[in-house]
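Apart from one protein chain that is not included, each protein chain of the complex appears where it belongs.
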Amino acid sequence: MNFVGSHILSVSQFDRDAVEQIFRVADRMAPYALKQRVTRVLEGAILGNMFFEPSTRTRVSFGCAFNLLGGEVRETTEIKASAIAKGESFYDTARVLSGYSDVIVMRHEREGSVAEFSEASRVPVLNGGDGANEHPSQALLDLYTIRKEMEAQGKDMEHLRIALIGDLKNGRAVHSLCKLLTLYSDVHFTLVSPTELRLPGDYIEQMRSAGHKVVETDQLLSSIAHADILYVTRTQEERFSDAAEAEKYKGLFRLNQSIYTEFCEPNTVIMHPLPRDSRAEASELDNDMNENPNLAIFRQTDNGVIIRMALFALILDIVDQVDQHAREVNWFTAKRF
Amino acid sequence: MNFVGSHILSVSQFDRDAVEQIFRVADRMAPYALKQRVTRVLEGAILGNMFFEPSTRTRVSFGCAFNLLGGEVRETTEIKASAIAKGESFYDTARVLSGYSDVIVMRHEREGSVAEFSEASRVPVLNGGDGANEHPSQALLDLYTIRKEMEAQGKDMEHLRIALIGDLKNGRAVHSLCKLLTLYSDVHFTLVSPTELRLPGDYIEQMRSAGHKVVETDQLLSSIAHADILYVTRTQEERFSDAAEAEKYKGLFRLNQSIYTEFCEPNTVIMHPLPRDSRAEASELDNDMNENPNLAIFRQTDNGVIIRMALFALILDIVDQVDQHAREVNWFTAKRF
Partner (left out) sequence: MNFVGSHILSVSQFDRDAVEQIFRVADRMAPYALKQRVTRVLEGAILGNMFFEPSTRTRVSFGCAFNLLGGEVRETTEIKASAIAKGESFYDTARVLSGYSDVIVMRHEREGSVAEFSEASRVPVLNGGDGANEHPSQALLDLYTIRKEMEAQGKDMEHLRIALIGDLKNGRAVHSLCKLLTLYSDVHFTLVSPTELRLPGDYIEQMRSAGHKVVETDQLLSSIAHADILYVTRTQEERFSDAAEAEKYKGLFRLNQSIYTEFCEPNTVIMHPLPRDSRAEASELDNDMNENPNLAIFRQTDNGVIIRMALFALILDIVDQVDQHAREVNWFTAKRF
C-alpha cells in the first residue's frame, strides 16, 4: 500500500502487508517516543488537530506524535466554536481548514463524518474517531501492542489466543481490532459478554470464514484459562439510549489479581482500550492489578504515540529522513517503566 | 505607513499606499503559505492568540500564519476561563497578557474592546474581530483576493465593478471592504439587499464623495449582469435581536449555477466572506457552484493566511529576513487546487 498523501479512515483499508509496513516504521519511531533521541524532520509542518468531539487522550497523543517529529499543532477542541453551527457544510469546513495545515486529524461524533470531510479536504485526513464507527489508530496500537507483548515472550502472532471481555456490541475498539486480527492466521477468539452485548454477527462471520476459531460465552472464569491476551472493555454507557440499562451490565465481569492468579496461565497479558471505569459499581479491571507486570494498558497508550508517528511519517513521506534530522536528548528524561 | 510595532485595529488606519505595501509583502509570503518553502525567521517568538469569543477559522488562520513564520502560539479560546469574570479590568488583562508574548491577536464580542485592550498592551495588538465593528484582516484578504483574481484575468483594480449581495446592514466584512475599496478609483458598486438590510448611509456617502458610482437595489437578477465580482453574504442572524426576524431574509437572494450561466458575464468572480449558510432555507450560494473555477471563496481563506503572515512580518520588522531563514519543504505536500 502506498501511504503517501492518503487518508486513513478505516482499518478496512489495510491488508496484512500494510499493517506490517506500519509496524516496521513504528519500530523506527520508538527511540524518539521514548526520548532516547530527538528528530526535527517535520520542522515547519503543521497538523490541524480538529476534535469536534471532546477528547484529551487521543487529541494529546496525536499532537505529541506530531511534535515529536518536529512539527507544529493547531487545534480545535469542540464544535460550538465552529462555523458548522452557522449552517456551514462539511464540504466548506473541509475546504477551508485543509488550506491551513499539511495534514488533519479529525474526530466527530457522527458516523461517516470524517470520510465525508476527507472527500473535500485538500490534504490527508486521519480518522481520530467518528462516533461508534471507526478509530483506526486505536486498533493499530492495540495490535502493535499484542505483537510486541508476544515478541517479548518469544511468541509470534500465529495461533494467537485472545479473550475479548465486556461490552462487545458497542466498543468500536473491539470491532476494529477484530477486523485487523482477521488478517492473521489461526486466531482463537473467545468472546465473553452478556447475551445482549454480543459482538455483532457479521464480525463473527468474517472471522470464521477467514478460518479463525470463535467461541461465544457469558462465563468469565472458564474463558480466561487458556489465553495469551485478555482484552477487557468498559460498558460503553454513552452508546445506550437508556442510562439505567447500561447500569445493569456494569460490574458483571470483573478481573482482579486473585482471579488472575487462580485462573490464568502465567504471563497472560492484560489489555484494555481505556479509559477503564474504576468506580466501585463497574471496576472491570481492578486497581489491585496495577503492579502486575503483565498489565499492558499503559504500554498500549505509549504505543499509541509510536503508531501515530508512524502514520504521519508514512503519509508525509519522511520515513527515511527521520534519522537524518536526529540528535541526542539533552535534558533529563524520566525512566518510563 | 510605518507598521513596525504598531497595532492593527481598523481598516481606517490604511491609506492606499499602506494597502499596497501589505500586498507587496503578502506576495512574498505566498511561497511559504503554499508550502513551496519553509522559513524559520520567527523561531523563538510567541503569538498570544486571545480569542475571548469562539472562532475556529480566524483563530487557526492567525495561528498557522505565525507557525509558518517559525513562531510559537499560546492560545485562549473562550472568556469563561479568564480573570475578566472575577472583575478584572481590560487594562489589567492587557498589561498581564502583553508580558507573555511578542504580539497579540484578540477577538472579543464587544465593539471597541480590542482598541481599549491595545491602549494598555505593551506589545502590538491585531484586531481579530470586535463584535459588529471591525475585522481588518478579513477586509484585507478580500481586497487582496479581488486584486489577484483581476490580475489573473489581465485586469487591474481601476473601474472595478462589484455587486455586494445580502445582509449589507450587519456584515462587518462588507463594511470594511467598502471602506478599503473607497481608496481605489472609479469603483462601480451595486448594493443588492432587502430594504431593511441596506448598507448604512454613511458608507454610501463616503463612497459617493470619493467619486465612486453606487446603485442600490433589491433585485438580484438584473444586478449581476455586468460585474467583475459578486460578493455574496450570509444573513447575520446572530446580530438580530429577534431570530424569527432573521428567518424572513434567509433565501431571499440565492445564487446558483444556472442563474450564473444565464445572467452573468463569463469569468465573473464569486466571493463570500464565509461561513456560507448551506441549510436549505438559506443557501445564498448554492453548492452546485463548487466546481465553478470562478468560485474564489476558498482562495479567499487561503489568502487569509498570506495576509496575516504579511501583517506579522511588517509589525515585527522581519520582512527582509524571511527569505534568509528559508529552505525547501522536505515532506509530501498536497496539490492545493
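So that you can tell them apart, the chains are marked A and B in the order they are listed, and the count of residues begins at 1 in each.
Assume a contact is a pair of C-beta atoms (placed from the backbone, for glycine too) under 8 Å apart; a residue touches a chain by one contact, two chains touch by 3 or more.
These figures come from a predicted structure and were not determined experimentally.
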Absent-chain contact - pick from A:Ser6, A:Thr217, A:Asn256 or A:Thr301: A:Thr301
Residue touching the undisplayed chain, where the options are A:Lys35, A:Arg161 or A:His188: A:Lys35
Interface with the unshown chain - residue positions in subunit B: 4-5, 41-46, 48, 72, 74-77, 80-83, 86-89, 91-92, 95-102, 122-124, 315-318, 321
Subunit A, residues in touch with the chain not shown (by the definition above): 35, 38-40, 54-57, 59-61, 63-64, 67-68, 70, 72-73, 75, 77-78, 234, 237-238, 274-279, 282, 287, 290, 297-298, 301-302, 305, 329-337
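Throughout what follows, only the chains that are shown with their structure count from here on.
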Distance from the mean Cα position of subunit B to that of subunit A, given in whole angstrom: 40
